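Input: a single structure, listed below in structure tokens.
With one protein chain removed, the remaining protein chains of the complex are shown where they sit.
Should a chain be cited, it is by its letter among A and B, assigned in written order, with residues numbered from 1 in that chain.
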């Protein structure tokens, strides 16, 4: 069981080390992803040019790859930066946005998983179901609702690719295929903020930059993000206010709040 | 005359059906467009890759094409997705951003109109004037001020392309060339929110996804958006607050508010 103290230590380490995060992401989420990374204490750089992605990935604390707006150019950016990160020992986080929406996305995710070592996969249940080869009622890039067992799917993906899988939802499920956790913080306004899952992936990268135990890093990132959303949502009537207050709460999160609100449990794989 | 009850029914249908909206739009407006689509109850996907746009358009409730940041690549994305939508009977909404600013934009809009069946064109007066071949004091992508008769211009464009034309402004004008409506809700802060017209186009698409009567759909979308803006603006000192509250009001709009505030009139073409 990961202690609340450990979660707090990692939150502090992100703020103290201010890791450089190399983020290749979609045009919808790019601004919130950068602001959210700054709010938790990291230093984001959203570079995609083939001429520079290898150099940047190699000196970063972590690399985050998000397939929300793929182009042939950006796929190549991801492969170049991913290989450079792997070679330099920089952890890579993958966000398979809408993996089940088209063959093109699923094939791209599988190519990235085959060619790169991925530390953490962060997706919603529909996306993880696509990776697990299960049918699911996903709708475009939204999670949708399915009947499958989320933990069983996540475990299978984790074991297949030797990675941590973080499934976001009303309850988050995080597993490395041997140990698993559930994080029960969060708020119903999250799905009304476009790119809220993408920002989650960036925060996973911030924590992967400060702990080589990626299961622990992923749980800590999930708790950080979900508590901030919970505190933001309690003060909001709608998604416009939520988006603003989420950034404030990420910035204002402190030891006392994590101590008081963290709601996690270990579950049997 | 479209009844307020019908407007309310359509608002509910968007929320119940949660139509998948395929949106190809500019980088400025893309985030607000996705958030606004979620706020009214739709499920947006902003895909542009040639490998997947046909597949996504064909299964969407509506396709929205916005020419705000054209590239040769995105023009091809629009043609591919537009043809797939037409073939599948999926309505297409076109937003001719800055159509009068350069020959390149006007030519592109005319190419899209010639090759695709468009259900609704949503533009400001300067943009519709460009399509009608009239001079107008437009400035870049902003509406500018002109002396022309907005309804006459809109009617001409509607008849030429067999489409509904929705002209946004202090008063919105919506026509199919035979019947026309004015929507008088709105707020003076709208032009200070970049991409506010683009989001209007996305909401037109959300309503086109639930009613094959595109004139009715366009009036309902215009009323929905304009009332939300009016209620947001009344609470705001400036455009930063407006942008946030607009999202909240889109999310919070309900039957009672539409009943109370809808200010539309039928006008003689």
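In this section, a contact is a pair of C-beta atoms (placed from the backbone, for glycine too) under 8 Å apart; a residue touches a chain by one contact, two chains touch by 3 or more.
Fair warning: this is a prediction, and the values are worked out from it, not measured in the lab.
Asker: Who touches the missing chain here, B:171, B:241 or B:269?
Answerer: B:241
Asker: In the whole complex, not just what's shown, which of B:6, B:27 or B:184 touches the removed chain?
Answerer: B:27
Asker: Among A:9, A:117 or A:248, which residue is in contact with the omitted chain in the full complex?
Answerer: Selected residue, touching the omitted chain: A:248.
Asker: I need the residue numbers on chain B that touch the omitted chain, in ascending order.
Answerer: Within chain B, the residues touching the omitted chain are 26-29, 31-32, 68-72, 98, 101-105, 139-142, 191-195, 236-241, 243-244.
Asker: Could you list which residues of chain A touch the chain missing from the display?
Answerer: 18, 20, 27, 30-31, 34-35, 38-39, 43-49, 51-52, 55-56, 73, 243-252
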